[in-house]
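First the structure, in the form of structure tokens, and then the observations on it.
Note that one protein chain is taken out, while the other chains of the complex remain in position.
Per-chain residue numbering starts at 1, and chain names A, B and C are given in the order in which the chains are listed.
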Amino acid sequence: MLTGFYTMMVRIRKVEENLMEVFSRGEIPGFLHVSIGQEAAPAAVCAHLNANDCISTTHRGHGWAVAKGIEIRRAMAELFGKREGFCLGRSGSMHLADAGIGIMGANGIVGGGIPIAAGAAFAAQYKKTDHVAVATFGEGATGEGAFHEAMNFAAIRRLPMVFVCENNGWAEFSPKSVHMPVESVTSRALAYDIPAVSVSNKVVEIYEAAGEAVRRARKGKGPSLLEIRCDRWYGHYVGDAQKYRGKEKVEEAMAKDCIADFEAELIKGKVLRRKDLDRIRAEVSAEVEDAVNFARQCTYPDVSEMLEGLYV
Amino acid sequence: MLTGFYTMMVRIRKVEENLMEVFSRGEIPGFLHVSIGQEAAPAAVCAHLNANDCISTTHRGHGWAVAKGIEIRRAMAELFGKREGFCLGRSGSMHLADAGIGIMGANGIVGGGIPIAAGAAFAAQYKKTDHVAVATFGEGATGEGAFHEAMNFAAIRRLPMVFVCENNGWAEFSPKSVHMPVESVTSRALAYDIPAVSVSNKVVEIYEAAGEAVRRARKGKGPSLLEIRCDRWYGHYVGDAQKYRGKEKVEEAMAKDCIADFEAELIKGKVLRRKDLDRIRAEVSAEVEDAVNFARQCTYPDVSEMLEGLYV
Amino acid sequence: MKETRYIFAIKEAMEEEMDRDENVFLIGEDVGLAGGSFGASKGLYEKFGPERVVDTPISELGFTSLAAGAASCGLRPIVEIMFMDFVTCAMDSIVNQIAKMRYMFGNQYTVPVVVRMPEGGGLNAGPQHSQCLEAWFAHVPGLKVVMAATPHDVKGLLKASIRDDNPVIFIENKTLHAMKGMAAEADEDVVLPLGKADVKLQGSDVTIVTASRMVHESLKAARILEQEGISAEVVDLMTIQPWDRKTVFDSVAKTHRLVVAHEAVKQFGFGAEIAAAAAEEILDELDAPVMRVGAPFAPASYSLEKYYVPSADDVVSAVKSTLERTL
Partner (left out) sequence: MKETRYIFAIKEAMEEEMDRDENVFLIGEDVGLAGGSFGASKGLYEKFGPERVVDTPISELGFTSLAAGAASCGLRPIVEIMFMDFVTCAMDSIVNQIAKMRYMFGNQYTVPVVVRMPEGGGLNAGPQHSQCLEAWFAHVPGLKVVMAATPHDVKGLLKASIRDDNPVIFIENKTLHAMKGMAAEADEDVVLPLGKADVKLQGSDVTIVTASRMVHESLKAARILEQEGISAEVVDLMTIQPWDRKTVFDSVAKTHRLVVAHEAVKQFGFGAEIAAAAAEEILDELDAPVMRVGAPFAPASYSLEKYYVPSADDVVSAVKSTLERTL
């Protein structure tokens, strides 16, 4: 399991490092929001989920899609705007989705995906399955009415879901203090009597807290909120120089690395050796580079496909 | 002051009893939502406010407009749809407003007035006055995103305002349990670290709690939330037979009367004698009947006035 | 067929579809225990229970997006927005989520949500409770927009909308709720096609294109005009998006005159699109200016409502004006 966590975190990191590179080279257009530094949460939470469980994600959602098991080749193709992509190249980074394994889609509207995940949880409850839904979002999103309305409804109907907030301290170019009058998003949950815990950016800690929340949801005991205190290494989007943040703060954030910390633990705990780590990283690199090459070779959609499937 | 409370509560009651009567006779059209049984809150809270302080109210807002000092004749004219009304007869019961004394308007959109009051508080802060703003709303309104977004902003900017929730246990035709996963609206305030108290429907108790909150706002110490636990005697609107609620529950609610209770206290405390109460009630009745007659004699707007003033 | 009322026909449509398909459910404010603010779901809670007739907190955005999520997981939600005016709170859900989920995610999802809402005046409910906003939704790719004028139509169109795999904005009219008329029985299972207009009255001098309550005002106008020897054809669009160009253009090819009548504010209403399409595609058929009937450019008025909402008289004037101005 620990090896699985590590592999997944590295996979997410590699995907985004590659994305940054191809984006900087102008190979992919639009906006690119990477989650480097935040790999632990998706790796840990998704380890509790299966293909029937749904997640809704955000503009910063690559990590979640990867952890939920998206096929990296076709995800990459989508980011390249190619027709082989999951969204036929129509939507790119901000809308990665794979209906087949419950990735309900990244959302370009802050907070937009939260009540949608509640809808998936509602459907699970309606159909009397034991599926659960996970809404992922940032602390900035908790300012939106959509967050409030979804939390309220989920609590009242005891929906089988988990609200997962990655509190990275920034929403675009402004710090948490602009967005929240409370320190922790767990305070928000008090308004709905939803159990909430806040954990650090350690994958095992997150895994345990998420397990508790997912089990609770699966057993029909209702929703929980999980806050992960993490750091956003890079700017809001790739290309954002973070002048508003100050070099020191950025360096401070980058000094905290959930992957490096975990590596150290794995070695200390004799779970993996240095060369095991190297092998995993090499394998993942190859996998991701293969995906990038695949995406490069895919084809752009044709203008004649513009209206295809708009209506059933 | 106690006499003032009593007079105001009776005035609100009389206004609405008269409205129910003329409405039932078909003299006024549209929807009519009365607040009979809930007179204590506006009488108590508005006693702390002056003409520079703003309030935003709801579909069930007659009591607040009266307590804030609206001229009853012209308020009545508005409800009759006459051009002498505060809104030129355009808007009726759901939109009573008097800009001159800070009645920013009743709102037909549940939750709609809450961020508007925050705007008044923002203006007071901006202009460095000691004015305060009060948003009034029902417990049902706390389900709307507008409530959440206003609370969040008010807390962050320490706006000089008071959120006043009349928790009457019902939102239209459904009980509180459909709308809230928590017992008291004060729990909602925890999400914003806004101080909150819940009081019963006793005018003096409300007055004291409101005083605390208003003083806090005036001193620049930020917003508070005040919940008043009260009962809605009649249906959601006049004509609603309350079948969903059950006769017993209705009778139970009607057995609790903030005015009758206060009368008993006034007499017991020897503040007023039975005949003082009678005199006050008679005076107020005359005042309200005069207003009704005034409204009857006013004129309907002419169709030629339809577009008047839409743009400045 | 049997006589019923528009509001009962809505209930019957929902009930029959809920009987037919267990994935259909209803969600909204007071739709459950209370049977709906206008009574559209009376009895459904008792019959189907709180799982399928879902009372919500007051949170239009939240429960509409919730329906979107449920729909993409295989359910078929009917969302009730109590007054069309309140849909302003759910625009993000409808426009950025529901309308786009299928297309934006590369056709991976079908999102069969029906969002029902009553529009219009008639209750003296004032500026925030009387609006007609269908033109907004017709401008949004991914949505269908349906408006029903009679008990028969509302039943057949609502059943069609519930069965349609696309999101449908289903617009009722408050003044029509009490309207009596014939509608199909459950076993007849009448499902009207979306996107198909209905010629409610044949005529030869002018085509009146309309929908919802204004169908009745237009028919009334046609009767008045008949007295004066003017023969009007009344085309009920029934679906505003996509609208039935063929029926409209065929009618104009016959009458050579076009009036469009709706209750919404005239400017930038759906009449603009119909008139513009005529000026673009069948200008040569037009013998006279295209007149539009709609509410004046002001919020709905409480006490002047009867002058505010367009009536048969306005349709009569528009028809006369187009006839007088024949080129």
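The rule we apply is simple: a contact is a pair of C-beta atoms (placed from the backbone, for glycine too) under 8 Å apart; a residue touches a chain by one contact, two chains touch by 3 or more.
Keep in mind that what you see is a predicted model, and the values were worked out from it rather than measured.
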Item to check | Where the missing chain makes contact, among the chains that are shown | outcome: A, B, C
Next on the checklist: Using the document's definition of touch, tell me which of B:Gly105, B:Gly143, B:Pro160 or B:Pro181 contacts the absent chain.
Outcome noted: B:Gly105
Checklist outcome for this item: Where B:Ala117, B:Val178, B:Ile228 or B:Ala253 are the choices, the one touching the absent chain is B:Ala117
Checklist outcome for this item: Only one of C:Leu33, C:Met91, C:Val199 or C:Ile224 touches the unshown chain, namely C:Met91
Checklist outcome for this item: Note that subunit B touches the absent chain at residues 54, 56, 78, 85-91, 95, 97-100, 104-105, 107-109, 112, 114-127, 133, 145-146, 148-150, 152-153, 156-157, 308-312
Checklist entry - In the whole complex, what residues of subunit C lie against the chain that is missing from view? => result 61, 85-86, 88-89, 91-92, 95-96, 99-100, 103-104, 126-128, 131, 133, 135-136, 138-142, 241, 264-265, 267-276, 278-281, 283-284, 286, 288-292, 297-299, 325, 327
Item to check | Hidden partner interface residues of subunit A, rising order | outcome: 29-31, 81-82, 87, 89-92, 94-95, 107-111, 140-141, 143-145, 171-174, 178-180, 244, 300-301, 303, 305-307, 310
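Criterion: only the chains that are shown with their structure count from here on.
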Checklist entry - With chains as vertices joined when they touch, what's the shape: line, ring, star, complete or other? => result complete
Item to check | Pair joined by more contacting C-beta pairs (A-C or B-C) | outcome: A-C
Next on the checklist: Taking each chain's centre as the mean of its CA atoms, which one is most distant from subunit C?
Outcome noted: A
Checklist entry - Cα centroid separation between subunit A and subunit B, in whole Å? => result 45
Item to check | Intercentroid distance (Cα basis), subunit C paired with subunit B, Å | outcome: 36
Checklist entry - Can you list the subunit B residues in contact with two or more other chains? => result 143-145, 178-180
Item to check | Sequence positions of subunit C contacting 2 or more other chains | outcome: 56-57, 59, 61-62
